[in-house]
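What you see is the complex with one protein chain gone and the rest in place.
Naming follows writing order (A and B), and every chain is counted from residue 1.
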Amino acid sequence: MFFLLDPFFYEIVISGLLAGVMYALVALGFVLIFKASGIFNFSQGVLALFAALTLVGFQTGQIPFAHLLSLFGFHVTHWGAGFPTVIAILFSLFVMIGLAWLIVQIVLKPLVNQEGIILFMATIGLAYVLEGVGDLMWGANVKMLDVGLPKGPSEFILDTTDMFIDKLEISAAVVAIILVVVLTLFSAYTKMGRALRAVADDHQAALSVGISLETIWWIVWSVSGIVALVAGVMWGAKSGVQFSLSLIALKALPVLMLGGFTSIPGAIIGGLMIGLGEKLFEFYIGPMIGGATENWFAYMLALLFLLFRPQGLFGEKIIERV
Amino acid sequence: MFYREAGDFKTSYKSDQETFPLKLDKILFWLTIAVAAFIVPLFLTEYWEKAIFLPFFIYALAAIGLNILTGYCGQVSLGTGGFMAVGAYASYKLMTGFPAMDMFIVIMIAGLVTACVGILFGLPSLRIKGFYLAVATLASQFFLVWLFNKWEWTYNYSATGQINSPERDFLGVIVTGPYTKPWATYLFCLGFLFLFAWIARNLTRGRIGRSWMAIRDMDIAAEIIGVNPLVAKMSAFAISSFFVGVAGALYFAVWLGAAEPTEAFSIDQSFDILFMIIIGGLGSILGSLIGAAFIVLLPVLFKNVFVGILGIPTDIAEFSQIILVGALIVFFLIKEPHGIVAYWRTLKGKLRLWPFPY
Partner (left out) sequence: MNDVNQKMPIMESQERTFGAPILEIKNITMRFGGVVAIQDISFDILQGEVRAIIGPNGAGKSSMLNVINGFYHPQEGEIWFGGEKRSPMKPYQIAYQGIARTFQNIALFRGMSTLDNIMTGRFTHMKTGVLSQVIWRGAAEKEEYENREIVEKVIDFLDIQTIRKTEVGKLPYGLQKRVELGRALAAEPKLLLLDEPMAGMNVEEKEDMSRFILDVNDEFGTTVALIEHDMGVVMDIADRVVVMDYGKKIGDDTPENILKNQDVIDAYLGVAHD
């Protein structure tokens, strides 16, 4: 049991938990959409990437589609000045809300009665489209994202406990917890939240009591888009805004497996478990088998979990009636 | 007028179940095969071999494999890239371990190995369904790629981690390595595609195929009529993986000649093949071929026309391609979930009646 005395162990634990929080941020977006529309939105990660790209674009005063426009002789890439961060964030929010509306009109409405697997594959297609459009609009090079969040190791913690913990990750944890609390309360106690849950349960019934599916979907995808923006900002501030951000979405899937697809708190707990599990496994077992186990550990863990509990820790049990 | 069905009555069950019930269809099919087998090789250049035909044959084979699993049996898999890797590395070990072994045997054994791995990773499908299963297959995808990166035995302890295909032959004709003749590799891969397409046709038209489709459409009802879900699902995984493994072995040994796991067998590969069967047509062998042709030829088209002729920069062409593929996926899922092959069938239906409107 020596490892419990090793302060490094705790650093790993905390680092793992914080990484898990980052995963959870992406997973939250998934849960929202799934709760309200039964759709497994594969493009959530790309949405985060797109949101982050848009934010950086506004901040640095980029002209959208500049590269494409250069084909027609228009060679300017920047306006000359960017928007202040707060305005840029606001504009990005509007963009995400507008994007949500487009997605509802073009993709969701036509597919309204299809089974989950069709919708899932449609979101894969959507992910590709968004990726391409994001690249065309803002360029595919890596961008640095800075929204004024504190960065660097926390001196306070470093001095008192000798542990190296990034302030950025702490901010991310705080933000994530706030988000989860807000969303959980919203879903459980507000009229809109109830409407969302009604829609998730039964489209037809919800329609028959006067809930407009289109509006609900738009709201949900907008909220998801905002969550994606938050996730994109956090991830982007940490490691730069680049394509690999969308791969994080894939990592969010095991998070959902553990936490259940319909539970908001489950997303956090699942994220924490995955983040912690990954780091611990890589640190202790990784060296014995060559390392880089973080590429697959989360999925294996999720797979094992699914075998014993197909609905995740907090999800609703799937009962099939004949 | 030409494409007529009236008067073409079937008088036996055998003729009713034929692959090509219309005589004209049958003639056209064999004509195409004859041209493909005898005429094309005479004029084949290395460019056409390496850029068009080999990738088409190989991806078509992989697409048929995935279609068996996903289109016919309804088990969504995102692990196709990983399974192609299994086929590739198995063939590598066989080629390097048994230099005298004929390539046909190498490829078939590689397929067999992949089938076994497929069964192993297919076991979760007994408990998990739908897109939960799709996500579980990601586990196999990422794990396998990692495995072939880290487990040095698989690449013979080479320092670069890359595997290279040594020169080997099929019945005396060299089909792998740097000194192959285009017609040799072309016919070798075409032969595999033809053989496996035939096998796929036979399996899907009979009892096994029906058991797969029953599981796909309603697994509870399938049990009622006596289908053992374990046998049906595992057979789908095994046979599908066999196909994909063979494709992976050809992909590495005959086409690319060298491979490295993260690039050649990535998750993008898995998605590409999934897109092929969605666009081409789920549950259809012809659809797999059409989809493969589409996805293989699209970048070639973009490169030659948009970049070459219109002078559009490569990165814009690349982004546009990504957007186009994604948009087509969404389009097909909305408008025609049965893929291009459904349009093809409608077209043929209209042709049968032409020039009469009804």
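The definition used in the following text is that a contact is a pair of C-beta atoms (placed from the backbone, for glycine too) under 8 Å apart; a residue touches a chain by one contact, two chains touch by 3 or more.
These figures come from a predicted structure and were not determined experimentally.
Trainee: Among B:Thr137, B:Ser235 or B:Ser320, single out the residue that touches the unshown chain.
Mentor: B:Ser235
Trainee: Quick one: which of B:Ile27, B:Ile105, B:Leu126 or B:Ile220 touches the chain that's been left out?
Mentor: Checking the options B:Ile27, B:Ile105, B:Leu126 or B:Ile220, the one contacting the hidden chain is B:Ile220.
Trainee: Using the touch definition up top, pick the residue from B:Gly248, B:Pro261, B:Gly283 or B:Gly339 that touches the left-out chain.
Mentor: Reading the full complex, the residue touching the unseen chain is B:Gly283.
Trainee: Out of B:Ile199, B:Leu298 or B:Ile312, which touches the unshown chain?
Mentor: Candidates B:Ile199, B:Leu298 or B:Ile312; residue touching the omitted chain: B:Ile199.
Trainee: Can you list where chain B touches the absent chain?
Mentor: Answer for chain B: residues 13-14, 17, 199, 202-203, 205-208, 210-211, 213-214, 216-218, 220-229, 235, 283 touch the chain left out.
Everything below uses one rule, namely that only the chains that are shown with their structure count from here on.
Trainee: Quick one: chain A and chain B, Cα centre-to-centre, how many Å?
Mentor: Chain A and chain B have C-alpha centres separated by 33 Å.
Trainee: Can you list the residues on chain A that touch chain B in the complex?
Mentor: 40, 67-68, 71, 106-107, 110-111, 114, 116-118, 120-122, 124-133, 135-136, 140, 250, 253-254, 256-257, 289-293, 295-296, 299-300, 302-303, 306-307, 310, 320, 322
Trainee: Please name which positions on chain B make contact with chain A in the complex.
Mentor: That would be residues 76, 124, 127-128, 130-132, 134-136, 138-139, 142-143, 145-146, 149-151, 220, 267, 271, 274, 278, 312-313, 315-316, 319-330, 333-334, 337 of chain B.
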